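Below is one structure; the comments refer to it alone.
What you see is the complex with one protein chain gone and the rest in place.
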Amino acid sequence: MNLSQRLVNWARVKSPWITLFNSGACNGCDIEVIDALTPRFDIERFGILAQGSPRHADILIVTGPVTAKQASRLKRIYEQMPEPKYVIAMGACGATGGVFRGLYHVVDGVENVIPVDAFVAGCPPRPDEIINGVVACLGLLKEDLAHGGKEWRRKKEPAPPPAPAAKPVEVHA
Amino acid sequence: MSVLKEMFENLTHKPATILYPKEKVPIPPAFRGRIAIRDEKCIGCSKCAVVCPTQCITMVANERPVEVKGKTITRKKKPEVELFACIRCGLCEEYCPTDPKAIYLTNEFSGAGTDKGVVVK
Amino acid sequence: MSAAPVTLTLDQVKAALGDLGTVEQVRSNRIKVHSTIPKVREAILRAQSLLACDHVVQIAAADNGKTLELLYHLTGAHRMVVVLAIEIPRDKPEVPTASDLLPPAGIYERQIHDLLGITFRGHPALKRIILNEDWPEGEYPLRKDWKPDPTHFYGGVREEAK
Amino acid sequence: MAEVIVPVGPQHPALKEPVNFKVVADGETIVRLELDVSYNHRGIEKAAESRDFVRVVPLLERVCGICSHSHTTVFTKGIEEAMKLTIPPRAQYIRTIVAELERMHSHLLWLGVAAHEVGFNTLFMWTWRDREAVQDMLEEMTGNRVNYGTNEVGGVRRDLTPEQIQAALKRLPKLEERLAKYAEMVNAEETMLLRFKGVGHLTKEQALQLGAVGPTARASGVDYDIRRDDPYIAYADIPWKVITDTHGDVYGRTLVRVGELQQSLEMIRYCLQNLPAGPIRTAPPRAAPRAEILTRYEAPRGELVHFIRTNNTDKVERLDIRTPTLANWTSVAVSLVNQNLADIPVIVAAIDPCLSCTSRITVVNPKGRHVGEMTWDELSEHGREFYRRRGRR
Partner (left out) sequence: MDPILLAVYILVFPGFVFLLGYAFLFEFLDRKIYARMQNRVGPPLVQPFADFVKMLGKEVIDPKGVDRRAFDVAPILALAAVMTAFLYVPVVASSPLAFQGDLVVVLYLMTIPTIVLFLLGWLSRNVYATIGGVRAVTQMFIYEVPFYLAMLAPALMAGAAGGWSVSGIVAWQQHNLWFAVYQPIGLVVAIIGLQAKLERTPFDIPEAETEIVAGPTTELTGRRLALMKLTTDVSLVVGSALVAALFLGGPLLPWTFSPNWLGWTVGFVVFLAKTLAVLLVLSSIKAATGRIRIDQLNDIGWKYLASAAVLQVFLALLMNYYLVGANA
């Protein structure tokens, strides 16, 4: 690895800019992410800035179980981001759909739409848990840089099964 | 002008920031955190799995004799929790009939990870 | 803090709306009028002009099994909630719109149209609004007899062209 | 500059929640707009019909993360009315304490967001810093910062210990001091006044006609507060007063919210000091008798209505949620026309939209109101075209 590459790698870890996308969450996670920006937690000390345009961001934080309507938008936002890009799914909803699992208008978790790199558990996670999540994502970034890409993680498991066109919905009594 | 005054006061005072990884943000005793299971207390009644709003608790086969109200019976199942689906509402703890609770919420963080399939046993 | 004095009485409502349906008091501050589809606009107009109901609280919609039901909840400075309930036949779910009488009703009606499939005649823009664009036509998730059809696409991300 | 369509959202930095306005602007002036707020529709009303009263409460709590307590209180209060339960006063007081704390956190959040919308980030940071005190109180009392999990049918789930009450009382004086400071700042900060005064104006007649609720209506002089007009939980026993204002613009809404912050603080102090002793819950029957309940609640954003039908089972037959944001959208659409493009965020923020709550429609119909001639069809076609172009990139 030459010097300029090392420099860029160092900078990537030092300057992760985030953009927030609410894919149908209850706002709880969104508030807590924004709360992490404010004086009590102030994630700018890690170099994290919240960006409005997905074009400027490195990490996409997705909150919410992904409603049917937001799924296509989420995918588009993800595609607009420049490489290397990372995705954090926030809260129980982001991971599995949480309390909305199986409802007729949600697709149950971010992973059914776009690849997710890190999950943060909680409903909602506290801001310090969110910081832990971002740190976990940065750790992943470092490992990826050492492996020269994200592929090393994907190979371990077979490709995730494509989301079914129609999914089972909660049965009504 | 009150804004200017406060701005320059802030400049000379210590910031309100808690330097999180170095300093810990106080966690109140009531905090509902990561779910935990005391397997030795569980009697396999399935109440937690029934009441869970996200249905993240599944009862898996695990036969073992347990003592309930002085009698010894054989429990058939024990709970397992999908950590990343848990919303930390505490209903399972509330409905758990044992003392101390066999399933309960701790004061710790639930954590973050790359694998959402983490199961709490 | 004491409640605002309730000045609207059951008798007043009976006098104003008695010929449009049966009137009953269901709670200390809620009077229900069972009306019918052709009379509902007249009832809203009279509630506005005679009973000073200038605020629409909610248009609730429910599926009763045999029929669908709409409940217009109106209130005014007197703080008594007047409910105009109408039953709508399932096979021909059509009612005249109230959006020209009550501006906020436009929103509620579109929502009800989307979720329960009630058509509001005369509504200027009764289009899909709450479900996603790919939702199949003619399926109304809040109806009791609705079940998702596994062969239909209900939204999310479509798989790439096969 | 010709007319352009500015899509605002669904992902947009001004709105932390998904909403889409297609704003048709002529230069910088808004000509007409369409709102689409259903990105968060998850189907909660349907799901509520299939979950029993215990499991439905956490679901309703997550209708909205900002007014989580409002949704559970209004629901449990409705079910309790159907069951004809009498709730112990201690439970009612605890519900009131949490409800008013929630109002405080929501209004402080709003004040910060409104400041952020006009680019005044310093105030945003300060209000959110002070909001942490409220969040700490809530977390100490309930165990979570957002979804408190306080309510259940029949009472509350957690009691307050004397230590918790003392800790909360200790935090109040500092908060009170800060609130006084904000009340002063709101009136003294020039750039904020420039951006708030005369913006998004609604007359009293308009507010009534368009069905505005909550601080939006009260800022236009409509004296309408469910806490007084249809008192619930402990509001009938507590001294407080309704805050109204006559400005009718964003500035008026700010004044109302700051006034309510101070009222809420007093209410919390009163409730903490006069917390009645006794049990915190009554055992509810398993099923609710057949009933039809319209239950109303003054959420931080305005009147929240749940229409509940029960049918002798342990589930609701129908739950129809009308959120305050939904009621306020009509007024937003009207007050936006002829305003400057730069005012969209602040006007929209002024009603404190809670789109997760709304999670359903909204489109204000362009005809009938003086919003414009463009039909929804044309507009949505434009919007779709725009997104198609964006998507192809």
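We just call them A, B, C and D in the order they show up, numbering each chain from 1.
What we mean here is this: a contact is a pair of C-beta atoms (placed from the backbone, for glycine too) under 8 Å apart; a residue touches a chain by one contact, two chains touch by 3 or more.
Remember, predicted model here, so these are calculated numbers, not experimental data.
Trainee: For the chain omitted from this view, which of the shown chains does it touch?
Mentor: A, B, D
Trainee: With respect to the chain omitted from the figure, which of D:V57, D:A91 or D:A115 is a touching residue?
Mentor: D:A115
Trainee: Taking the entire complex into account, which one of B:L19, B:V60 or B:V119 touches the absent chain?
Mentor: The single option touching the absent chain is B:L19.
Trainee: Go through chain D and note every residue touching the omitted chain.
Mentor: Interface with the chain not displayed, on the chain D side: 1, 4-7, 12-14, 28, 115-123, 125-126, 129, 189-192, 194-195, 340-345, 386, 389, 392-393.
Trainee: Could you list which residues of chain B touch the chain missing from the display?
Mentor: Within chain B, the residues touching the omitted chain are 3-4, 7-8, 10-11, 13, 15-17, 19.
Trainee: Could you please point out the chain A residues that touch the chain left off the display?
Mentor: The missing chain touches chain A at positions 7-8, 10-12, 14-15, 17, 38-39, 42, 44-45, 47, 49, 51-53, 55-56, 58, 80, 82-84.
Rule of thumb we're sticking to: only the chains that are shown with their structure count from here on.
Trainee: Consider the two chain pairs A-B and C-D; indicate the one with the greater count of contacting C-beta pairs.
Mentor: Most contacts of the two pairs: C-D.
Trainee: What is the identifier of the chain with the smallest separation between its Cα mean and the overall Cα mean?
Mentor: Chain nearest the overall C-alpha centroid, as shown: D.
Trainee: What whole-number Å value describes the gap between the mean CA coordinates of chain A and chain B?
Mentor: Distance between chain centres: 22 Å.
Trainee: Centroid from C-alpha atoms only, then distance chain B to chain C, rounded to Å. What do you get?
Mentor: Computed value for the inter-centroid distance: 42 Å.
Trainee: Centroid of chain B to centroid of chain D, CA atoms only: how many Å?
Mentor: Distance between chain centres, rounded to whole Å: 29 Å.
Trainee: Which parts of chain B, given as residue numbers and ranges, touch two or more other chains?
Mentor: Where chain B meets two or more other chains at a single residue, that happens at 16, 53, 87-89.
Trainee: Hey, what residues on chain D touch two or more of the other chains?
Mentor: Touching at least two other chains: 38, 41, 43, 46, 58-59, 62, 126, 129, 144, 147.
Trainee: Which chains touch which?
Mentor: A-B, A-C, A-D, B-D, C-D
Trainee: Quick check on the complex: what are the chain A residues that touch chain C?
Mentor: Touching chain C: residues 66-69, 71-72, 75, 104-105, 107, 112-113, 162-163, 165-166, 169, 172 of chain A.
Trainee: Flag every residue of chain A that touches chain D in the complex, lowest number first.
Mentor: Listed in rising order, the residues of chain A that touch chain D are 19-32, 34-35, 38-40, 50-54, 64-65, 67, 69-70, 73, 76-77, 79-80, 98-100, 103-106, 123-124, 126, 170-173.
Trainee: In the complex of these two chains, what residues of chain B are touching chain A?
Mentor: 15-21, 24-25, 34, 53-56, 82-89, 109-116, 118
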